[in-house]
Each structure stands twice: as structure tokens, then as C-alpha cells.
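A single protein chain has been omitted from the complex, and every remaining protein chain is retained in its original position.
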Amino acid sequence: MTTATEPETTRRDFLYIATGAVAAVGGAFAAWPFLDQMNPTSAVLALASIEIDISSIQLGQQVVFKWRGHPLFVRRRTPKEIAEAKAVAMSDLIDPLARNANLPDDAQATDTNRGTKPEWLVLVGVCTHLGCTPTVSTPQAPQGDYGGWLCHCHGSQYDTAGRIRKGPAPQNLAVPPYSFLSPTKIKVG
Amino acid sequence: MAGQSTYVPATGITRWLDKRLPILRLAHDTMTTFPTPRNLNVWYTFGGILTFCLGVQIVTGIVLAMHYVPNADLAFTSVDTIMRDVNYGWLIRYIHATGASMFFLAVYLHMFRGLYYGSYKAPREVIWILGVLIYLLMMGTAFFGYVLPWGQMSFWGATVITSLFSALDQIVPHLGTAITTWLWGGFAVGDATLNRFFSLHYLLPFVIAGVVGLHIWALHVPGNNNPLGIDVKGPQDTVPFHPYYTAKDAFYLSLFVILFAGFVFFAPEFFGNPDNSIQANPLVTPTDIVPEWYLLPFYAMLRSVPQKLFGVLVLVGALLLLLFIPWLDTSKVRSCRFRPLMKQFFWLFAADCVLLGYVGSQGADAALALGGFSLPLVWLARLGTIYYYVFFLLIMPVVGWIEKPNALPQSIAQAVLGAKGERT
Partner (left out) sequence: MKIAFLALALTASLGSAMAEDTSLPFPIKDVHWSFEGPLGTYDQAALQRGFQIYKEVCSACHSLNYVQFHDLAAPGGPGFSEAQAKAIAAGYKIIAGPNDKGETTDANGNPLTRPGILADHFPPPFPNEEAARASNGGALPPDLSLIEKARAGGAAYVYSIVTGFGQKPPPGFKVQQGKYYNPYFAGRNISMPPPLANGAVTYADGTKATIDQEAHDVATFLAWASEPKLEERHRTGVEVMAFLVLLAGLLFLTYRKVWKDQH
């Protein structure tokens, strides 16, 4: 009796397994749209990349733009600020990495690696501690000891290349992917 | 039938869980071993199909609510954003809109099955009443949901239906107007109305789910009815729900989903109305205000009565009437298979519902040209409404008394297996 029913069992089981497998695969494909709908919409993605006109920014001035929902700092550095940044020894830095999306992940945080052109600093204005917007330091109104930025939330201080020097923030301010389309226009993202 | 549980937990974990929350036991008893009549046909698969529909509407609805904005200035645009920008937004929206129509298609087939086989008769009266409650909740949910896209039909449909309450002014002066103002949250349908309709549209499906739980619980006391309408006499008349009816329900569900997908992918606007692709305008009324197809028979009944209050009472009466069916039908025999006279009236009633639906879809002044004579459709609606009431209030009680039913088979097993001889 058992030999006669065994092939029968295998055939029936194969059908059940096949049906179950096809239903499961179908279920997975059906589930995908419900998960993907939470991803950014095409309208949001259309604003993922912006072009900004930097022609009106004065020497020593910072202008804040909006990029991907975050503040974007575009700072036109004075020769003094550039020199201060270049004079810093790598061993004095809390975060040795460049955090520059235009360079490999292991690039060092030299002043050169923090931007495409020395005069222009383009940074994501989000403190790497808990996400507040740091305040820019100017000669008229200095913020912090390093001439860069001070984050008022928990006291993180950044230098004139946007690198973390003091305080709880673990990383340098991020440099977003950007490029110069012309001397007065940069594309970010 | 509700009986002794035969569930024996197999592993240590399942034994531990069974002592604390016997949920696996519940699943076992209600969905696995539950003795179900062996002769259930395709019309008995719609309960499972309806559960699937409710699940689909809830899941697609929750996802749509992640993108929809219930504000009069932004609602229409937010729906358009879902259709154009949200990943697969078009698909989820079409599933939800088509799903509402599929849900009603299934519920009407389910209800007509109940009428034909006498599933509402003792001891299943409460199952029937809970079912009518689910149907009413579905109509409410669908009504609120249709307003949300804030198209022309959304707005004006909301205006017409909420204005029905103003008919109460004829009973108690100012009462109707007070109620409509309260419903609207203003002097007309507007932003306040939209916001509260969104809240209620999100709430009611979960109320429906609760009542569905009660509906199934009430079903599991006497067990399912069957096409012969005769009681289960013993285990030879039943099969365990799993695998017999899980397999059957799954197959018929897949056919239903093929129909559903056909509409979603190849005719998604079939059940829709072009006027709802125009943003709501309180100053411009569309030429023909029409509800969705599943509400058309009742719309026809409402319009068939020229007097406002009486029209509302006819509409409400037609719905409340359904609750009393278990007591209106006097027949001792359940299934129309053995009721040759009632069967004819049943099919006439089905045709009547289709007729009323058709009239509801046409303009208020529509007429039929017969030779040189023009018959306004509203007269067909009146005829149809009268038959609707006559069917329940007159035909059901009277035919139950005067009818001579055909001979019932001895048992389900005998009817199903008798011709093929004894089987173990």
C-alpha cells in the first residue's frame, strides 16, 4: 500500500509547493508598490539638484540656500580665513576625514579637500551632533574661537574650513556633491 | 456547529501560548477543523472574497492617507499628486477606487445568495442582521470616501445627500436645517465637512471589521447554511474547512482578482464619472448629479417620490426593511431550490434591482420613447420601488403560506453522494 501512495503524495505535494511558491512570489511583487510609495516622489526628486547663482556674494559673506530640505552654507572666504584653515595641523583635528561627497571616503580633511576652489566653501549647514543649524562667525560678530561656526545648541565649534574643533559634534560639516557650471553658478546635488 | 475543540498543541512553545492566549486554538477550531457542509457552491465563496476586499481597502486606504491632504484647497491637488508623482500612486489609487466597486459587487452577490438559500432564517437571524449593519456601514464609508477627492461629483453628491436631512423640517420646524448645519460645520458643504468626512472614512472600516468579527462568530454557532437549505445531520454531511474550503475559496478569489485587475489596469475609469476630474465648484452644479453605481437603485427610489420627506422615508424604509426579512418570510423551507413560486419572485426582484439601478443612472427628466408616446423613466422607478416593497412586505409572507414546496432530500450526504453509492 505505501509504495502505491508515495508517488501520489509526492505529486500532490509538488503541486501544493508550486502553488504556494507562486502565491508567495506574487505576494512579494504585490507588496513592493506599498513599500516604494513611501520613497521620495518624482516631485521631491526633481528638487534633489539645484543651481545657485553666487555672483552677488561678497568676500567674507555667507549666504544660506535650501537644498534637499536642509540649509546650505555658501561662504566666500577671505584670504585670512583661507590661511587660517591651511595652517591647522592634521593632528589638531577631531575628525581627520574630509567628509566631501566629491572625493573618496578616506580623503583627509586638509583645507584643499574641503572644496573645489579655496575661495568658496559649500557646506551642508547641519551640525553633525544632533542636527541644529550652526551660526556663522564674522569679524564683526565672532562666534566661537575658530572663526568658522558655532552651534548654539550644545556648543560645537567649527573652523574656517567647517571642520569640528571643539564640542560634542563628532564629524566635520559635510560637503555636498557640487560643481561649478560657471564662475558664478554652482550646481549642488 | 460549535462543539468541542480538538486542537492539541504540538510543541512546547505552542503549549505555553495555548495556556495564555488560545489564539492558535481559535484559528484551528474556526478555520481548520470547522465542520462545513460538503455541498457549498461558488456563491458561498463571497464571504472570503469580502474579507479580502476589506483588507485591500484598508491597506490601500492607509497608504493613500500618507499622501492625501483633507483640506478643501489642497485635496484635489493631493490626489493628482498621488496619481502623477507618488511611486505607484496611480496603482494604489486605482486599486482603492476600483476596490470599492468590487467590494459592493461581492456584497450584493453575497446578499442575494443569502436571500435565495434562506440563510437569514432561524437560527441565523442575527447573522443576517449583522450583515445588514455591515452593508449600511459600507454605504456610509463609500459615501464619505467619494467626497474626499473633492471633485464636482464629490461636492455635489455630498450636498444632495446631506440635504436630505433638511426634509425633517416638515416634521419639526428648523430641526432638519439644524442637523444639516451641524453635519456641514457651516452653511454649506465645505472644508469643515471634508475634514470630518475624512476622519469618519478612516474610522468606519475598523468598525466594519469589528462587526465582521461578530458576523463570523454568529455564523459559527449554528454553522453554515447550504444550497439545499437542510440542516447538517452528522459528520457525513460535512468536511473540515481546511483544506476543502481554503482551497476552493482561494481558487474563486483568484478569479475575482483577475476581474479586479482587469478593471484596475485596463479600464480604471470605468466606474468613475468624468465630472469628478473637475475640482469642486460650489457655484456650478453639474448637469447630472449621479452617485456611484452601487447606490443607484436607492437613488432611483428617492427620486421616484416627488415629495421630499416621503422620498427620504421611502429610501430609509427600503434599507431598514432588510433587517426584518427573517420575520417577513413565513416559509418553513429555506432554499429557493425547493420553492418553485418564490424562486420566480426572487429573480423578478433581482431584475427589479437592475432596473432601478438603470433608472438611477439616467437624468431626472429622462424618458423612454415608445412609438409616439414618451414614458418618463420615473414611472419605471415608481413601479420598481413598489415591487421592492411588495416583494418584502407582501410576497415573502404570503408565498411562504400558500406555496407548495418541492420534496426536500433526506440529508446533505444523501443528496451529494447518494447517486454514487456509499463512500467512506
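Labels A and B are assigned to the chains in the order they are written; within every chain, residues are numbered from 1.
The rule is simple: contacts are C-beta pairs under 8 Å (C-beta built on N, C-alpha and C of every residue); 3 or more make two chains touch, one makes a residue touch a chain.
Predicted model only: the values in this text are computed from it and were never measured.
In the full assembly, the chain not pictured is in contact with A, B, by the touch criterion defined above. When the omitted chain is restored, the residue from B:148, B:355 or B:395 that touches it is B:355.
The residue touching the chain not shown here, chosen from B:91, B:105, B:208 or B:280, is B:91. In the complete complex, the residue from B:367, B:390 or B:408 that touches the missing chain is B:367. Shown as candidates are B:55, B:210 or B:243; the residue that touches the absent chain is B:243. Although one chain is hidden here, its contacts on chain B can still be listed: residues 38, 77, 80, 83-84, 90-91, 94, 239, 243-244, 247-248, 250-251, 254-255, 257-258, 261-262, 264-266, 268-269, 274-275, 277-278, 287, 343-344, 347-348, 350-352, 354-355, 358, 366-370, 374, 377, 380, 420. Although one chain is not displayed, chain A still touches it through residues 12, 15-16, 18-19, 22-23, 26, 29, 42-43, 46-47, 50-51.
The rule is simple: only the chains that are shown with their structure count from here on.
Inter-chain centre distance (chain A to chain B, centres taken as mean C-alpha positions): 52 Å.
Across the complex, chain A meets chain B through its residues 32-34, 36-39, 41-44.
On the side of chain B, the complex with chain A involves touching residues 59, 63, 66-67, 81, 84-89, 91-92.
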